[in-house]
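One protein chain is absent from this view; the other protein chains keep their places.
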């Protein structure tokens, strides 16, 4: 369990510096607060580390999401221990270093928090014993490094570098996730142990190439392998402590860590060899060559890092156990010398104010102590004997000589390795010579440079001391750790190897010598080389990437906007095309197999049908002559109402008729503000397309209608006919369905009406609309506002219409009618008052806000429904009884009537809320005109 | 009583309408009565000036006359329409009004419109003149006189005295 | 008696139909708007009136009791139809619709 | 009769579809209305056609009452929606100064 | 007798409706179209009443009454629109 706590510590620790910053703690306290948890973790690591050195693997596991196979499982074996030490150890050094590196202005608390987040993520990656958990931490390293690289977010380079790193490593992470999921599918578990034990199974699977590809995509992006290396140099926009940490020892090492981790699972095949070796070799050479030409100190280090990562990758690719050992060894060595170099570079940057090696010269004079440290580290990087880099490089040279996979071409590997060594020496030489010697500084922003603060050098000193110690006394210092780490990597027994400075005169030694001499020669030819390099077209990966991304985003925007072109016509066409496709594909003549006898067609119906067809077509054709279109559409409405009469639906006929009238009022109200006529806008192709859609959809629906009407079916309607009277207390079955059997639909329906009215009210409020000052013929409007005849007739019509409403309402339960129709009649009668006498006149006589009417209507319907609860029945259960009164006789009292009253009120309130407010628009309009 | 039944004629009218709709029964008689009282009361604000019926028998007579005229005029106009339209002698005629009450004027205008052959096209803003369009007018004075005699005068007697 | 009633009903139906048709025929045929305006009066008076009379007779006969419900349709129509005509006439005058040249008198400006 | 009703439905739906594909709010409103007519009739005929069989208990054979109730609901909802659309069109006219469904002004600009 | 009169009556009224539609489509002016629509509504009453007789059913009476009572409101609205533009002011 210590292990889980250990991984958790940095995450917890991330809060401390933030807290400290809140409390305005000094920078030292900030750094200490940041260092606390890692230090604690390091201490906690001692005990399990002992077990690891005893050859055990320490496990800890907490369940998290068992159904996904995700558990908080951790393992500490040699490999994990090695990396944990690097992560924590170098992490602590970086914290110390950053204490001095960050200026007082900077939000150090946030910086340390990000750093600790990263540390925790990295620790998680290396100790995960669960593949999904590993991916989880893996992506966390990408995310936290994004924050770290972009820490100086005011700099464009930092932002771009951060985004690029995130995009590239994020992509790799997604690929890795896919790979891991596939591994999980094959293995049947996401436990790392199970997976490592299932190497043969995985390699035998036909998914193996895919898995390998996906995992390697993750590895290569993270470890900046060719061709995914380009993000790393731009990540140098990060503060130097970040580079020292992420780009030497940790983040980029995550990739090669994974190669080591998955080595028993995935390595050993020719595919592995070909892909990994090739990528490693390419990266090694490319990075080494380009590094020489960097004028930016950190740029040089970045490319050198790429190159060294290539070296490690290449080693893992060789499918040789010894090579793997060498790889692990080089991971350690590279971490130490590269971290110290980055720190040294940071010190130089800090003291001179620039990282441009063309300006930084002869610093030996100003900061000799730093120079010594940097020179030792550089020498280690170059592979100079007695330093750690030499040892692993020697092993590397030896291993390239061992491989025979390439057959006759096997010489390519050592040749490439040597060439890489040459350039490695050359850029290391440049780092030493160009910075500390090579004449006098040129125009430094800060002059003269000094040695940095004492404690800022401590981390460098420690690391350089390690370089030397390992280089001189490998068997004492590093062999134990290397052994357990390598053993864990190989998943078992170690091969026979020897860590010593002197292996005798052999081919690797010659290669080393060639590299050293060649490197010095290359460096001495630098001026010529730089000139040649300068002639090459400059490739700024950041710029290219940024342009690509911008192009991608632009393309994405273009594609999105092409589809989502802001045109309703095109959206509707998509929708209707989909419908047309459904109809075209699935409507076969088979649907017309009905056997139902047809009804006779009489002449009256035929003529009415023809009228409807003509009127509908005219509406469509003449839609630009808007009033004509409205008139002909009213004919359609009338014929539809008549059709309902003919087809045994008196309720529908009444409803349709009254709705027609209100709709026409509505349209007339709107026409005041809309153009009366418009010019033709659609081009013929568009019209033809729309006609095609109309014909297909109209035809399709017609065919389906015919198919339905001509086939028999079984329905539930018999129940309604049987139960309307005994169960619902009414003989008008449609009404009983509406207020009883399906009263809930009606409840929803009047709610819709009420909401529509509210929405309309909201839409109309503060709407500024200009109405036409004259009619469509250009004449001024008529003078007379309220024609006397209309006014006079409208008044007695009101009580009369109310009487009819009551009549229609009361009979609704048994005969055609009901609350809805009654409500519309009442509304029309009231609206007639508005039309005849005007808004002001009406509102002097009754309250003009219809919100409460809608509310009371809805509430009445709702409360009627609720009342049934008190009788132990579900919502909307109706009840009815027959009363006998003297004189009056027997009559029915039904709760449905109360519900229907709610419907009535809602309809009245809603229609008036809609239309009366629409009418009021012109009042505002008039005021606006007067004001103007 | 006045307060309860501000418009007795309207109430009667509503009550009869109710009974026509529902058929006669004690229940509906009662319910109709309630409605006939309540609805005019409820809509009272919408009635700023109330025409008073003075002479009920004359009203009945007037209604019968109008119906008879509708019947006969229909026949006459049908002949005109089915005949040669070129023979029609259309005209706009201004009818000076003696009626003063809006309701009575409206009734006159409606009557004129209902009888085929004439349509009331407009009432002047000062309520002094009624514009009539005639389908086929022989003589303007005769038409005006006929309208005045058959419709306007009875209306004046029915409502205004 | 039955035959007589049936005859009356049939006659009323025909009268109603004929006048409805004549009115609409006039609407379709007459040369200017003001003349056409006269057409619907027939539809709304004798046209509907005839059918209503038929219905009234028919159902009273069917049920062997006086049934005057249908009268309401005529009544309402008599109240409302002149208003339509009046308003349309005003609209026509406002739009200064062309009238037959031999029309005597002139419409009013609106 | 069935064929004629089917043709009516087809024409209503077809013209409705054509009109909703126009560029101005007004024809779209007309289109939605026509479409509603057609669709309501379609739902209506799902209970099959019957002549003079109104669904009143005690008045002889009865047609299927359920689709009628559904259509009644659909008519009301359709009315509410149409009204909203009409007012929305006005709001569009007020805010964008045009009745184009995409708010495109006649001069090519956008409000 | 009735079985002869009714079809004739239906025929007459439907022809009337067709003539109305003709006027509505033909125009030429907006008042003409409005007038035609108004007439159609009135003829529809006759049609509905006849249908009631033909089917010996009183269930359709209300439809006719509805048109007679409030059908004219649409015509009034259109006419008001033509004269004033604004139908509720």
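As written, the chains take the letters A, B, C, D and E, and residue 1 is the first residue of each chain.
By definition in this document, contacts are C-beta pairs under 8 Å (C-beta built on N, C-alpha and C of every residue); 3 or more make two chains touch, one makes a residue touch a chain.
Keep this in mind: contacts and distances are computed from a predicted model.
Colleague: Mind telling me which option in "Acyl-CoA dehydrogenase", "Molybdenum transport ATP-binding protein modc", "Sugar ABC transporter permease" or "Monovalent cation/H+ antiporter subunit D" is what UniProt lists for the chain we can't see?
Modeller: "Monovalent cation/H+ antiporter subunit D"
Colleague: Could you tell me which displayed chains border the chain that was left out of the figure?
Modeller: A, D
Colleague: Just name the one of A:129, A:651 or A:740 that touches the chain not displayed here.
Modeller: With A:129, A:651 or A:740 as choices, the missing chain is touched by A:740.
Colleague: Looking at A:5, A:19, A:44 or A:70, which residue reaches the missing chain?
Modeller: Checking each option in A:5, A:19, A:44 or A:70, the one touching the absent chain turns out to be A:70.
Colleague: Of the residues A:102, A:701 or A:733, which one touches the chain left out of the display?
Modeller: A:701
Colleague: Pick out the residues on chain D that sit against the missing chain.
Modeller: On the side of chain D, residues 16, 20, 25, 28, 32, 35-36, 39-40, 42-43, 45-47, 66-67, 70, 73-74, 77, 80-81, 84-85, 88-89, 91-92, 95-96, 101-103, 110-111 touch the unshown chain.
Colleague: In the whole complex, what residues of chain A lie against the chain that is missing from view?
Modeller: Given the touch definition above, chain A has residues 63-70, 110, 132, 135-137, 139-140, 142-143, 146-147, 150, 153-154, 156, 159, 162-163, 166-167, 170-171, 173-175, 177-178, 181, 184-185, 549, 552-561, 563-566, 568, 570-572, 574-579, 582-583, 586-588, 590-594, 701, 704, 707-708, 711, 713-717, 719-720, 723, 727, 740-745, 748-749, 751-752, 754-756, 758-759, 761-763, 765-766, 849, 851-852, 854-856, 858-859, 862, 866, 868-869, 873-878 touching the missing chain.
Please note the rule applied: only the chains that are shown with their structure count from here on.
Colleague: How many angstrom lie between the CA centroids of chain C and chain E, rounded to a whole number?
Modeller: 10
Colleague: Could you state the distance in Å from the CA-based centre of chain A to that of chain C?
Modeller: Chain centres of chain A and chain C, defined by C-alpha means, are spaced 70 Å apart.
Colleague: Roughly how far is chain B from chain D, centre to centre by C-alpha average, rounded to an integer in Å?
Modeller: Roughly 40 Å separates the two chain centres.
Colleague: Could you list which residues of chain A touch at least two other chains?
Modeller: 646, 650, 775, 782-784, 787, 789-790, 793, 796-797, 800, 804, 815-816, 918
Colleague: Any chance you could list the residues of chain E touching two or more other chains?
Modeller: Residues 10-11, 15, 17, 30, 34, 36, 59, 65, 69-71, 76, 78, 80, 82-83 of chain E each touch two or more of the other chains.
Colleague: Under the stated contact criterion, what part of chain E meets chain D in this complex?
Modeller: 55, 57, 59
Colleague: Applying the document's contact rule, which stretches of chain A touch chain E when the two form their complex?
Modeller: Interface residues on the chain A side: 603-604, 607-608, 611, 614-615, 618, 627-628, 631-632, 634-635, 638, 641-642, 645-646, 650, 653-654, 657-658, 660-661, 664-665, 668-669, 671-672, 771-772, 775, 781-782, 784-785, 790, 797, 800-801, 804, 808, 815-817, 821, 825, 828-829, 831-832, 834-836, 838-839, 915-916, 918-920, 922-923, 926.
Colleague: Would you mind writing out the residues of chain D in touch with chain A in their complex?
Modeller: The touching residues are 1-30, 33-34, 37-42, 44-59, 62-66, 68-73, 75-77, 79-84, 86-91, 93-94, 99, 101-102.
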